[in-house]
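A short write-up of the structure that comes next.
For this depiction, one protein chain was excluded, whereas all remaining protein chains were kept in their positions.
Then we have subunit A:
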Amino acid sequence: MAKKITGPQMIIANRLDDGRAVFFTRNGGWSPETDEAAYADDDGIEALLAEATKSADKNIVLSVEAIGAVLNGDKAYPAHIKHAMQAKGPSVRADLGYQVSLDWEAN
């Protein structure tokens, strides 16, 4: 059973057609970039998750999940390496993954 997450959290999912990891944004959409990602604390995460899950019901995304986040100013980033990997693409194919434009080492 997954451990209960505490502290800042954000919402991750996979896009239906290509499976790419995406984050629920502050304006109610989904983005592969974390810059616009919505986040909430323990009190607000359930409401945020419920809002995000409505998108899944419309078959835009699947596997909607709240994950731990770290905050830098007003931006949230995935706390765990697994989700950081989802944001950036596989570390071993920086030439081919969607992370091409990102600097793996800098993050």
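Just a few scattered comments:
What we mean here is this: a residue touches a chain if its C-beta (ideal position, glycine included) is under 8 Å from a C-beta of that chain, and two chains touch if they have at least 3 such contacts; residues count from 1.
We take it that contacts and distances are computed from a predicted model.
Chosen from "Acyl-CoA dehydrogenase", "Nitrite/sulfite reductase", "[NiFe] hydrogenase metallocenter assembly protein HypC" or "PaaI family thioesterase", the protein name that UniProt gives for the omitted chain reads "Nitrite/sulfite reductase". Touching the omitted chain from subunit A are residues 14, 16-21, 56, 58-59, 62-63, 79-82, 85-86, 89-93, 96-98.
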